[in-house]
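Please find one structure pasted underneath; my questions will follow.
Every protein chain of the complex appears in place save one, which is left out.
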Amino acid sequence: MNNSEPKIVAFCCNWCSYAGADLAGTSRMQYPSNLRIIRVMCSGRVNPVFVLKALRVGADGVLVLGCHPGDCHYLTGNYHTRRRLSITMKFMEYMGIEPERIQVSWCSASEGSRFAEVVTEVTADLKRISPNRLFND
Amino acid sequence: MTREIEKKLRDTVRELLEKETIDRIVGYEAGSLKFSTTPLITSNKADVDRLVINPFTHSNLSVFLRDLCGKVGIVAKGCDARSTISLIQDRQIARKDVFIIGAPCDGVIDLAKVEKLIGLDRDEIDDIVWQGEKAAITFAGSTQKFSAKEVLADSCLGCDPSDFKECDMLIGEIEPIVGGKELGQDRIREMEAMAPAQRWEFWKKEFSRCIRCYGCRQVCPACFCDRCFVEETEPRWISPLPKWQDNLIFQVVRMMHVAGRCTNCGECERICPANIPLGSLTKKMEEIVDELFQYRAGTDKDAPPLMAAYQPDELEDLMR
Partner (left out) sequence: MLEKWQKEFAVFVPSKASGVSQMEVWDGQDTAFLDRNRNTAVPPKAKFLPGMEKMFGFRKEEGSYVVEPTDGEPPKQLLFGIHPCDARAIGIIDMVFKDAYDDKYYLSRRENTVLVGMACTSPYDSCFCTSLGFGPADATDVDIMLIDIGDALLIEEVTEKGRGILAGAKGVIEATEKDEKEAAAARESANAKVSRKIDTAEISRRLPLVFNDREFWEEVSAKCVSCGICTFLCPTCYCFDINDEMLQDGSGARYRNWDCCSFAIYTRMPAENPREEKWRRVRQKVYHKYLFYPELFNVIACTGCGRCIRQCPVNWDITQTLSKLPAGSPGKAEEKQKAS
């Protein structure tokens, strides 16, 4: 059990998921405050090295949020995210990292409540597993 | 048998150079150590007689293609031919600038395996002869036979030669590698039988030995970035210091960057001076790519690179 609060780094795309996060905020929705959001223009910007770096510097989990497939502001960016992050998730699970630590989800600008829901679920997932000590000596 | 193929190769290459079908050839010649070969890169017809084909042609010669000008002939094993096609898919070389000479390969002999098996170093072994299904190894006055699984490189076990789809010329017949696909997967299954925490501890220990020589990256034809992510300083993704954490991240991210372009040629593992079992990573990535996309690197020169392509509906079961 993770007794301390998990630290989650979330890469949110500017056009959909970041706006969705804003909406959750302006609508005063309650959701766990464990996220540290890094805004990127498109979820397709996320290189696997970003995910590993976040875990290296102590994040308990990494969440990549983008537009729904078909709705990407840049048309195809999130398709690349999906392929790239799928192999990242599968490969890191093979290496021995808990699958809860790297997750990808889609959230549009109007889905404030969905954003809050995803964050709540991911936070709960990470609370169930121990804090990230993967890169400790 | 090999002498005939070598003669055929040499005659072919000589003719290609004479007719100016190619400007230069990249092939293998005898190395300066026992049971070794070394790349031969030449435009000189007189050098052609040095070309060899044997079970010690380890190097993936496609790594040199980007730096050579003119039309280049390459003596390519199956995996190397696929690496060449993969480079064409990535627009790193043009199809018209390369002449692929398919060299049928029974698999390369893994000298580290042989040394461990026999308990002697390579220079103490008298002879290693591949006889089609077994290797006859002569040492300490006698000759013993060993199976393919015992002596061939793991990356060769389970090689499917029907991948050999695109070459300009084939020297000899293609035979399937002895043994089935499952043979090359032992290590992956063993790894997956370990609990996740155990696996992480395993890799932590292995990467503690990494000295960051970048040999793995430099011999890999898929690693052709002018500026590798490890050299980035703003921001600095990983430390240049050989700490296990950064060593591990380097290799893992490298695996992900080459996904869909790695042909599992086995070079990265063979040359690692710290004996890190990189084949357990490359093979798994190859499996993941096959499982998720039914894709095999370098089998279709007209296909878009794996990570540049997409299907509108796929992989949604992996998304939250």
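Brief remarks on what is shown
Every chain is named by a letter (A and B) in the order it is written, and numbering of its residues begins at 1.
Assume a contact is a pair of C-beta atoms (placed from the backbone, for glycine too) under 8 Å apart; a residue touches a chain by one contact, two chains touch by 3 or more.
No experiment lies behind these values; they were computed from the predicted model shown.
For the omitted chain, the shown partners it touches in the full complex are B. For the chain left out of this panel, the touching residue among B:Val219, B:Val258 or B:Met307 is B:Val219.
Per the touch definition above, the residue from B:Ala274, B:Ala303 or B:Leu318 contacting the chain not shown is B:Ala274. Even with one chain removed from view, chain B keeps its contact list with that chain: residues 31-34, 36-39, 41, 59, 63-64, 67, 121, 123-124, 205-206, 209, 211-215, 217-219, 231, 239-243, 267, 270-271, 273-276.
In the analysis below, only the chains that are shown with their structure count from here on.
Rounded to a whole number, the gap between the C-alpha centres of chain A and chain B is 35 angstrom. The touching residues of chain A, when paired with chain B in their complex, are 47-49, 52-53, 56, 69-70, 76, 79-80, 82-84, 86-98, 103-106, 118, 121-122, 134-135. The part of chain B that touches chain A in the complex is made up of residues 191-192, 196-203, 229, 237-238, 245-246, 249, 252-253, 255-257, 259, 284-285, 288-289, 292-293, 306-316, 318-320.
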